[in-house]
Structure formats: C-alpha cells, structure tokens
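Not every chain of the complex is shown here; the ones you see sit where they belong.
Order of writing sets the labels: A and B. Residues in every chain begin at 1.
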Amino acid sequence: MVPYLCTAFQDVHVMIFVGFGFLMMFLKRYGFGAVGFNFLFAAFGIQWALLMQGWFHSFKSGKILIGVENLINADFCVGSVCIAFGAILGKTSPIQLLVMTLFQVTLFAVNEYILLNLLHVKDAGGSMTIHTFGAYFGLTVTRILYRPNLEQSKDKQGSVYHSDLFAMIGTLYLWMYWPSFNSAISEHGDAQHRAAINTYCSLAACVLTTMAFSSMLQKKGKLDMVHIQNATLAGGVAVGTSAEMMLTPYGSLIVGFICGIVSTVGYVYLMPFLESRLHIQDTCGIHNLHGMPGLIGGIVGAITAAAATEDVYGKEGFIKAFDFTGKYQTRTPSVQGGFQAAGIVVSLLMAFTGGALVGAILKLPVWGDPAAENCFEDDVYWEVPEDEESDVYHMHNPDKPASP
Amino acid sequence: MVPYLCTAFQDVHVMIFVGFGFLMMFLKRYGFGAVGFNFLFAAFGIQWALLMQGWFHSFKSGKILIGVENLINADFCVGSVCIAFGAILGKTSPIQLLVMTLFQVTLFAVNEYILLNLLHVKDAGGSMTIHTFGAYFGLTVTRILYRPNLEQSKDKQGSVYHSDLFAMIGTLYLWMYWPSFNSAISEHGDAQHRAAINTYCSLAACVLTTMAFSSMLQKKGKLDMVHIQNATLAGGVAVGTSAEMMLTPYGSLIVGFICGIVSTVGYVYLMPFLESRLHIQDTCGIHNLHGMPGLIGGIVGAITAAAATEDVYGKEGFIKAFDFTGKYQTRTPSVQGGFQAAGIVVSLLMAFTGGALVGAILKLPVWGDPAAENCFEDDVYWEVPEDEESDVYHMHNPDKPASP
C-alpha cells in the first residue's frame, strides 16, 4: 500500500462521514437524521461505487481489481451524493435517500467516465465531477420535490447554540483535510505537492473574505454562523480542478478570496431569490458552497490548462501534468482548455437531466416521505430520547408552580 | 519511522481516546466519566502495556526496545480494557478502573503471548486477543459486581439528544479508522492492503443490515440510536483475524452483513435476557458489539486459515501470510485452522478466569465504588458545573409564574 494513498484515504473518509455528517447537523432537531442518514447512504454508496467504478475502470478478466485508490474514488463518488443530500436535508425519507444514492452513483460514474476517459479532462479534486455535478443534481431534485407548505415546519429550520457547534466540527474537518482531498489521486510527486499547497492557500484566503463579508452584509455587523460553516469551504471547491496545475499560491489566494465573497453573497441575496422565485428549497445552501464555486473551479481549471506552457512545467512535467501521451500526444494546452470547458457543460447536462429523472422517481408516493409539518424533525424516523435531563437538573424549574 | 506505521499509530490512538471515550458518552449524566475515566485508565494502561509487552516481546540485554509498533500494540492492549469498561460503565470508581486496568493488561499480555508465540496464531486485528478476551473479561467482571438495586438509578441510564450526538463522534471515528486498526501491524505490503480493504467492505455492509434490522425490530419502524452507535461497528470486529488473509471483498461483505444482524438482534432480544436471567448488567452492550462478533471473527479466521492454498496466495505469499517458517515450516493450513480455533478457547478461558479473579478483587469494599442510586452520575467523582445557562437564556421560563 503506498503510504500517502493510505493517509489520504483516511482523511477523505473522515471528510465524507464526519465532515459532511456533522456539517449538516446544524438544524435544531435533525441531528440524528443528518449524521445517521449520511452514514447510511454513504455506506451503501461506497459499495455501489466500488462496483460501478470497478466496471468502468478496473475490470479485468471477470474480476474487479480493488486497491486503496478505488476506496478513495468511492468516497469521492459518495461525496457528490452528500452534496445533493444538503439540498433535500430534512425533507426526505431514508428510502428516498437510498434510491437517490443508487441512481446518483450510477450517473456519477457515467459522467466521470465521459470526462476522464472520453474528453480526457483533468479534475483531480472534482470541481466538475463532484461539486458541479452533485450540486446541480441536488438542486434539480429539490426543485422537483418542491413543497409549497414547507413553512409549516419553519420553526424547526433554524439552529440552536449547540447544533451550530456540532456543525463546526464538520466544517473544520472538511476545511483541514481538503488539501488531502484535492491531492489524493494526483500524480505522486510534484502534482500532489502543488495540489495540497494551492488548496491550503485558497482555503485560508476564503476564510478571511467570508468573515469580512458576513459581518458587512448583516445588520449590526454581526457574524452569521451559516456563512462561517459553509462559505469558508468554497475556496477548496474552487481549486478542485486546477490545484494540481501551476495555479501558483498567489493564484490560489485570489481564487479563494473571490469565492469567499461569491459564496457569502450567495447566502445573503441569491438563496432567498432562488426559493421565492424558482421554488428551489435548498436546505444547506449547496448552491453557494458547491454550485457556484464548482463552476468557478471548472472555469479556473480550463483557463489554467489553456495557459500552460512547457516553460513553466518543464518539458517532462508538462506532458505528465496533462497526460499528453498516446492518442493525446498532439493535444495543445488551448485545446485541453476547450475540453475542460466542455467537461463543465457535460457535467451540468448530466446533473439537470439526471436530477429531473431521479426527482420524478422520488416524487412517486411510495417512499414514505414526511409530511410538510414533520420536515426537519428526527422524531419521524428515530427513537428520540425525551430530554428528561432538564427535569432533573434545571433546579429553577417550577414543575408544580406554587399554587396561589 | 516507517511512514505507514506512524499514520496507523495516530489513527489507532484516535480510536482509543476519542473513539471509545466518546462512544461511551451516550449516558445523559456520565459524559465526564466516560471520556475522563477512559482518558485516565488508557493513559495508565499504555505505560503498563509498554512494560508488559516489552518484557514478553522486545526485552534485550536488560533493556526494552521501543518503536512505534510497540506504541500501537500498547494501544491495542488498552483497547481490550476500553471494551471491558463498556460493561461496567457508570458503576465503578476510578480506583477500581485503575486496578482492573493493571490486571487486565497483564492478563492480556499473557494471553497474547500464548496465542501469538506458543500457538503461533494469526490475529492482526485482535478478534480474539482484543475483542473476545476484552468482552468476556468485562462481562465476567460485571456479573460478579452484580447490583440488584441498579434500577434505583434507572432514570440516568438513558441518553439525551446531545449525548447521543457526542456518542456518534466516537462511533464514526471507530468506524472510519478501523481499516487502519486491522491493518496496522500486518506485514507491510499485500497483507496490509488486504486488511484495510476487507475491513472497509465488512464495515460498509454492516451499516446497512444494522439500519434495516434496527428499523424492523422496533415498534413503529423507527431507528434506534443505540444500534447505530454500536452494531454498525460489529463488521470491523468480525474480520479482525481474517482481514489480512484472503477473505476477499465478497467474503468481507457477507461477514459484515451477518454481523450487523447478529449485533442488532443481540441488543433487542439477548441483552434484556442476559440482564434478567444471568444477572449480567452490560451498560454499553459489549456482548453485542465485541463478544459475539469477536467469536465470529475468531471462527471466520480459523476457517479462512484452514481454507488457504498456495494457489490463492502464491507460494511465497502463502508462507509469508502465515509465517510458516522455522519450526512452523511443516504446519499445514488445516492444522493452522485448528490452532486458530484453540486460540478462541484459550482467550475465553483467560477471560472467564481472569474476569472472575479481578471481579472478586474489585468487590472488596475498599475502592470507593458508588452507591446504587449514584450510578451513571458524574456528580459523585467530578465537579459538575451548574447549568446556569438555562437560567439566563431560557427566556420562556416563568421563574415566578404570574400570580393570578
């Protein structure tokens, strides 16, 4: 087992199960669902992804060859489902989530095959395959599952103090391990090195602009936890394609700087608009964290690829960086840039059509989805303990108020 | 320092201190005790284990040689104490825990010496040495410490919403890092590779059957957090012996599939029976998570070893996998399978006799154990902050209800 792969695998694994699981724990009464359902469909998804990606990429003489790299790729694939889960969080049954996982993993594998094998596109950190595809897939699904009466459970759509702190565990693990995520399957050596450092720089810059704009856009200048939990991560999404290329630390800082702004502005202005006008009920705001930054990431990747020269990468490094070997021997950077751009378009098309299809399937009245007034509520699917603690320990509680 | 060892060491370290510490935090008023006492006896235990294992395995010319592998083995040894702690959680004093650790670590080292050095048994992930031994040791101790009046503290034996979420942190870290656990001390290369991938597959399958059976066996079909927190991990326990062998991913999936069912059924039907009939008060249900899956793991390991052929492993790999060198040169797979089975029996015997002995010692009235009505309560051993927060921030609280 190559040691780096193994480290990176464990880091990515933590991002999928603790990172996403806890990030979505911000709702006051949906902690069990957030972490538990994430656990359920991710454990299901990685098995299905091993099979799907195995058939596409490592099927030899009747057997699928499995290595640690396959485990990482399975986690990546499930990452796109975790993203889509963010849009429909609290509004679906576990069965619906499993059905969605089944289809989305399949579509992910097809989309990835088209991008990596047919278009020969580079996307090591998955700006296109994971984030753009996952986000617009999820947004399409939630659009189709639109619930006009969702305001009936509006009192449960917010957070409480402790749920926000749990969510920060998720945020921090995503943020800290993102350099491993973006470099996990890069070419060992220089490319991996670059990917980790560029991601680190982009994420660091993103935190600063997120905090600044969160404070600037709120009344009274207070910081909003929703922005800190989410928009700080946009910098990692937006260098997913280009991190392993010669984006340079300064380039990464600029990308992160911009994405912190775009994502925070998205939360404040765009998200209410999407909900009221386009009827897209996006619980976690994945459009701001994965959608727009994913698109930016695809575009930055296309530009960085198109701008590549042998001077900067060195002759050998240049060929290695873009795999300009075999039948791609004659591809030029500008052509590669064009194919990268095509990759964005393909991912979007797959997301919209796939999401529409899966949304329609999930709309069938057989999956036991919760009523509008029971959304964002664990009690529907979980044995929830009565919080007797308060009875016992809140001494101030006049259980039997002194009768007059 | 071999890089992989170091990664694996940190992962295993996290499992012992965060994994077990937080997993046992599910009780509503025993969070300090769960994580704090676990911290205490584990820190004590690893030092004692370094000495004990050092004397048995790496003592040369008056000095114990220490490497990172020894640190991993010390963590493994303490893992068995963490398991036993699960059975007596909330019912013992910190002094009792230290005394138990002292003895259990010693017995662990003896049992491990018998299995690995005398019987020449393979048990890289510790299905027998860690899980079977730890679980039945702990169950014997709790049987001897049986408290007939434990229902006096029944109101504190449950969880609250937030304590269940904290426990999920423990669950997830155990689940995610288990591939590192089972592969940490395997032969570098193929065996390590296999161990990680087999464990990953078994754990993934286990989550699915746990969820399914948790829902099926509950009234109203709701999921029970106790099952999700514990039974999802049984798949890792059950491939502890065989993960580094040619269990194959499909074999692992089947083992995980079965163990999710066994463990969940154990929680629902067997545990109440053990308590009411056999007077075994098993706070965390370690019989379901470590006991039965550990036995299954030992048996699966014996079968996998007995079924080994040179065809599957390759001539060299075959000898390497089972260390058929030196005086074991002539051992055949079926004989190895027999010795593996003997290892299970030895571990059980050591657990029962050792547990009875240690239980008798802990029953002496000198260790300051809590009264029955103070069980599962931090206030006995910890300075617990008064939750004044509620006073200040629960605006709705009619401290002095408006008099009529």
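Note that in this section contacts are C-beta pairs under 8 Å (C-beta built on N, C-alpha and C of every residue); 3 or more make two chains touch, one makes a residue touch a chain.
A quick note: this is a predicted structure, and the numbers were derived from the prediction, not measured.
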With 2 chains placed, the number the full structure-file assembly comprises: 3
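Here is the rule we use: only the chains that are shown with their structure count from here on.
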Magnitude of the superposing rotation for chain A and chain B (Cα, nearest 5°): 120
Interchain centroid distance [CA atoms averaged], chain A/chain B, Å: 33
In the complex, chain A residues that touch chain B: 1, 3, 6-7, 9-10, 13-14, 17-18, 21-22, 25, 31-32, 35-36, 39-40, 43-44, 46-47, 50, 66-68, 71, 94, 162, 166, 169, 381-385, 387-390, 392-398, 401-402, 404
Footprint of chain A on chain B - complex, ascending: 3-4, 7, 11, 28-29, 155, 158-162, 164-165, 168-169, 172-173, 175-177, 179-180, 183, 189, 192-193, 196-197, 200-201, 203-205, 207-208, 211, 218, 222-225, 228, 232, 249, 253, 386-387, 390-391, 397-399, 401, 403-404
